Each structure stands twice: as structure tokens, then as C-alpha cells.
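What follows is a short report on a single structure.
Apart from one protein chain that is not included, each protein chain of the complex appears where it belongs.
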Amino acid sequence: MAGWGGFFVSLLNYKTEKYVIAENRKIGILFRLYQLAVLGYIIGWVFVVKKGYQEREEAIQTSVITKLKGVTLTNSSETGLHLWSSEDYVIPPNGEQVFFVVTNYIETPNQRLEFCAESYKVPDGRCQSDDDCPAGEAVIAGNGIKTGVCLNSTGTCEIHAWCPVEYSKRPTEPLLNEAENFTIYIKNFIRFPKFEFSKSNVLETSNDSYLKKCSFDRNYNPYCPIFRLGDLVSWTGNDFQEMATKGGSVGILIEWDCDLDKDASLCKPEYSFTRLDVNVNNSVTSGYNFRYARYYKNESGESYRDLYKVYGIRFDIMINGKVVVISATFTHRAVPEFKTRC
Amino acid sequence: MAGWGGFFVSLLNYKTEKYVIAENRKIGILFRLYQLAVLGYIIGWVFVVKKGYQEREEAIQTSVITKLKGVTLTNSSETGLHLWSSEDYVIPPNGEQVFFVVTNYIETPNQRLEFCAESYKVPDGRCQSDDDCPAGEAVIAGNGIKTGVCLNSTGTCEIHAWCPVEYSKRPTEPLLNEAENFTIYIKNFIRFPKFEFSKSNVLETSNDSYLKKCSFDRNYNPYCPIFRLGDLVSWTGNDFQEMATKGGSVGILIEWDCDLDKDASLCKPEYSFTRLDVNVNNSVTSGYNFRYARYYKNESGESYRDLYKVYGIRFDIMINGKVVVISATFTHRAVPEFKTRC
Partner (left out) sequence: MAGWGGFFVSLLNYKTEKYVIAENRKIGILFRLYQLAVLGYIIGWVFVVKKGYQEREEAIQTSVITKLKGVTLTNSSETGLHLWSSEDYVIPPNGEQVFFVVTNYIETPNQRLEFCAESYKVPDGRCQSDDDCPAGEAVIAGNGIKTGVCLNSTGTCEIHAWCPVEYSKRPTEPLLNEAENFTIYIKNFIRFPKFEFSKSNVLETSNDSYLKKCSFDRNYNPYCPIFRLGDLVSWTGNDFQEMATKGGSVGILIEWDCDLDKDASLCKPEYSFTRLDVNVNNSVTSGYNFRYARYYKNESGESYRDLYKVYGIRFDIMINGKVVVISATFTHRAVPEFKTRC
């Protein structure tokens, strides 16, 4: 039986562990109780509590449409009356998931492409003599191109720019302080393509007149999708008027956690609100602002423009969602206790 | 051997199961067949079918550029001729991944900041007497600021607003009904940084003249990245003219499922199309619209504007991608059968 022959024969041997069977009832009962505990754990924890038999689906398709309502009249001594309606104060105006609401601004009307003095606030624009203003060079972080002349009256270079340059003092109170009462209507659709399930945050029971009057309230009106701007900001723990002065960034999180084994009407959105532009020590940040211009031409075809530096709040609507449903097969679930036979 | 000494000595004992070796050839053959079956399962299912040895990489970087083509002339009795080209009907115009195409609109030209009657459609603007119109208060969900006067002629408050206020009846047929024939060119680049692999949905073989004439068709032209708007909407199961009247939201999903062990030319995009703004019972939703304004100034520097309420279709291009490739080491793969020695 030695050599190769013996090896091949030994391949056909069957090797198994020797077992002892103890016919002791106490040990036997303990052993079965242990097995019952394991089984109970699997059924109780994995199946009932964790719903391990359900299939999770997180591939969600969402669509968000936003609409703001509200008008306000501002009256600044420099530039006169302005009526702000949503087509003006929402940027971009096209009902996006991320949008900016103007709450404060500096207007510089009727700028023309001419020659004037750079602002003294721009370090690179200050000068002692013409040598500090090389012609053709752009002012770093400034408003125009140096002409080679230093203006003694202002102590800054003369520049080729849209003149006059912006008067850069931000109002200490938000000019659109009534933006607090503007409302956002958020229409959110979700779709789980795998289950052909779709839903909207606007309840079907809601009639049009309800939607024209209601206002979201976590306790009394949790399914009204209309939010006061002032409420949104206060729910993040901030003061609206303070945030409106310098600007900021707010996140609106909508969470959908749907169990399709229950009624679809129980699949409802949960809203939460946070300020996004906060540092680790919650120190005040420098706000949020940007500039835009409106261009005009006079009869002779010459261009001029109104420049707006706007401060405001950016809202970012974030959607999270998952759906669970009974899966047809249990086989692809990992139930580790079943694997260890020992 | 009792006490600590005995314990330390016993630490050096080696405990193992007792084995029985059965020299029965039938059982032996059965046992080896069972082992072969397990091995066959591992090789056949895990390696060949599931490709368990491949590395999956889902961190994808994408870039989408869109360009719309098509012009149409609208002629409404109130506001005359309008030529709509892509710089007008695509909002925003800058070739984004998410964009809106105007298909219907209400124009209110030449509004001036004056005093006029609020629209009767706004509930808060209706009045019986001047007491219903407190001066300085904004009309809720309205167009302006109340002046304190109730106008008997209209039964609404006088307001300080952009006048005249919008004539709010939506055309029952889409004014840009020819938008059905507009085309979208979608250029999509993907990059898997880990594998230094990148690809575009515009095939390299495509010459320029092909791209100027082709139109996507799942069967005949699957690699032409140019889509007719009418086709896109009909593939979601909706009627273009109906959707164009009130507006809606369409998702274009591009899926890349690339096996880098095969030729890169086999890594191709798969397109699918869905309507995103659908409720669970597929009831008709209220559409998609927003307003924007174009500002002008007359010779005396007074501002006036054209207000547009536009209805249309928002397209949202969503990219999914994964890539698989042979991994150098098999060790970090979970092959559970190897773990259970018993």
C-alpha cells in the first residue's frame, strides 16, 4: 500500500471527527436551551427588530421645485425706491434646489466705462506718485486698469473702469428686513425606480386653499410644505436680522424613511434645518455676498450699468431617502449564526 | 502537577479533535465528490459568474456639457412676434447638467413702478373698504404694497407695484409647441481616477458630419448623443404637448458599467428616461413655472421691465457608473467557504 498506489487509495478514505454522545439530561437541556437562545436571537433580533429579511433600496431619484412669495419696498437715500419681488430677490429665479435670497444690498447706479479714482479700500490702488500706477496694469483685487496717473486728491491711482466705483459700506441693518416674512413653497418628488414607488411631500388630501394659507409647524402643520424664512433661520438657532445683514448659508434636509410593507400614506418626509457656514468654534463667519450688474444702452448706443452687491441667505435643499420592503428570498441575507456548524 | 505549576505546564499541551478514518471507498468517493462540488461552486460561481476576483471602483468623476439647438417664432396677439433661440429658452444658458426649456409663457411688457389695482386672483388683495387695505402692508402672495385705498372699480386694494400687474391666464396650448423638434446634444465625460481611465459618450469614430445629422435611437443609433425633446418626453410615457402646456420635470439617467478586462470600446453608456414629478397615483401635478424680468431704462433714467412667467420642462441629467478590473491580490476577497474548516 506504499508509494503512489497507497496515496491514491488514501484519497478515498473519509476522515471525520469522533463524537461523544453524553446521555446526561441536565447537560442536554442546557445545550438545547443554548440552541433555542441562538434561534430566538435570530428570529427576535435579526428578523423582528432589525427586519433583516427586508430589502433596502437607497437608489432614489428626486426632484425639487421651489417657489418664493413676498414683496417688499426698500427706500435708500442714495438710490430711491426699489420694489423687490421674487423674480428679483431669488437668484437664480428658476425654482432650483439651491437658491439665494437677497436680504441686503449696495447699489451703484449708472456706472459708465470711464476714468476715475480707485477705491482707497483696495491696498494695491493706493499711490504716492505716478510710478506706483504703471499704465495698463490691473489693480490687484481692484476695479480697473491703471492709467499711469496717481491722483493726489484721493491718494489712489486713476483707473479705467466702470465709474464711479462701488461705494463699499454695507448697511448695518438689512434693507430687506421684511424678508423674514417671505415664504418658500418646497415641492419634493421622490422615486424609487426599483420598486416603481413615487411620492411627493405635498399630501394628496391637501386642497389648493389649504396650500394658499398654511405655514409649516413641526407640531401643528407637519405636512404643509410652506416655510417662513424667519422660522427657517430661527430653527437653525440663528437670528434672522443678524444673518440677513451679512448673509449666510442654511441647509434644509428632507428625509424619507419608507416601509413599503406598511401603507404608503405612512411614508412621510421629515424636515431638519442647519446653518452650514459655521466654524468648529461657531465663530461668526464673514457672510455671503456677490455682485451682479444690469446693462443698459442710451440712444447713442453707449453702455452703462447698475451694479448690485447683494448680501443674503443661500438655501440648500438636501434629500435623503431609503425604502424597505419584504424580499422574496432570504438566501442572500447574511445570518452568520447559520454558517458555523461547530 | 497541581497549582500554578500544573497550569503553566498545561498551557503547553496541544488539544485536538480525535479523527476516525473510514476506509470505505463508497463513502470516500462521496466525500471527495462533495469536496469537488464545493470547489466547483467556488470556481464556477464566485470566480466565473460573479467575478469575485475583480475589484470594484465606484468613485467616478463626471462632467456634462449640454447644448440645445432649434429656433421658433411665437406670435401672441398681446405682445406680438417673438423669436426664441437657445440663448432665450434654455435657463440657465450655460450648458449645465440641470436646465430648463421654456415651452409656454405669459409676457407682461413695459411694467413701471407705479400705483395700480391688485389682481382679483390674490385673496389678500380683495377689499370692501379702505380699512381692508392698511397702507404700507405687503399683499400676502401678491404683487405689491398696499397704499391704503380700496378701488371700487376692481374690488381690490390699490398697490405700489410694477404696473400693470400680470395678466394671469396661461395659454391652453403651448406657445412654443415646436419645441418638440428642438434637440439636446449631451456630452458626458467620465473618469475613474483610481484606474486612470476616462471615456466620453461621444464615440471617437464619430465624425463631425455624423454628429450634425444623427438622432438618438435605442436600436438604430444607440451611440448618437443627440436627442429630440419630443422623443425624450414620449420615452417617459408622457405626451409632449400636454407636458409643454403646464411644465414638468424629466430625468435622463446615463449608466456606465465598464469591465476594464475587456476592450475599452465595450464600455458604453446606457440611457434611460423617467418623469420625476409624479405622485404615487400618477395624478397630474401642477407643473413647473417661474418668473423672470428684463430691465430697461428710458432716456430720463426711469426703469421699466418686461415680466415673463415661463412654463417648461426641467431636464436633470444623472450619471451612475462603476468599473471592474482584475485585482492583483485575492487575499482581501471574502470567500466564506474557505473559512469553515470543520
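Letters A and B name the chains as they come in the text, with residue numbers starting at 1 for each one.
By our rule, contacts are C-beta pairs under 8 Å (C-beta built on N, C-alpha and C of every residue); 3 or more make two chains touch, one makes a residue touch a chain.
All values reported here derive from a predicted model rather than from experimental measurement.
**Student:** Out of A:Trp4, A:Tyr19 or A:Tyr220, which residue would touch the omitted chain in the full complex?
**Tutor:** A:Tyr19
**Student:** Of the residues A:Leu11, A:Ala37 or A:Ala141, which one touches the chain left out of the display?
**Tutor:** A:Ala141
**Student:** Which one, B:Lys26, B:Lys212 or B:Lys262, makes contact with the chain that was left out?
**Tutor:** Candidates B:Lys26, B:Lys212 or B:Lys262; residue touching the omitted chain: B:Lys212.
**Student:** Which listed residue, B:Arg25, B:Lys67 or B:Arg218, touches the chain dropped from view?
**Tutor:** B:Lys67
**Student:** For the chain that's not shown, point to the residue among B:Leu30, B:Ile43, B:Ala135 or B:Ala264 touching it.
**Tutor:** B:Ala264
**Student:** List the chain B residues touching the unshown chain?
**Tutor:** Touch with the absent chain occurs at residues 11-18, 61-63, 65, 67, 69-73, 81, 83, 85-88, 92-96, 110, 178, 181, 183, 187, 189, 191, 193, 197-200, 204, 212, 264, 294, 296, 298-299, 339-342.
**Student:** Against the chain that's been left off, what residues of chain A make contact? List them.
**Tutor:** Residues of chain A in contact with the hidden chain: 17-25, 27-32, 91-92, 98, 100, 113, 123, 138-145, 160-162, 249, 251, 253, 274, 276-281, 283, 285-286, 288-293, 295-297, 299, 301, 307, 314, 316, 318, 336, 340, 342.
Everything below uses one rule, namely that only the chains that are shown with their structure count from here on.
**Student:** When the centre of a chain is set as the mean of its C-alpha atoms, what distance in Å lies between chain A and chain B?
**Tutor:** Comparing mean C-alpha positions, chain B is 16 Å from chain A.
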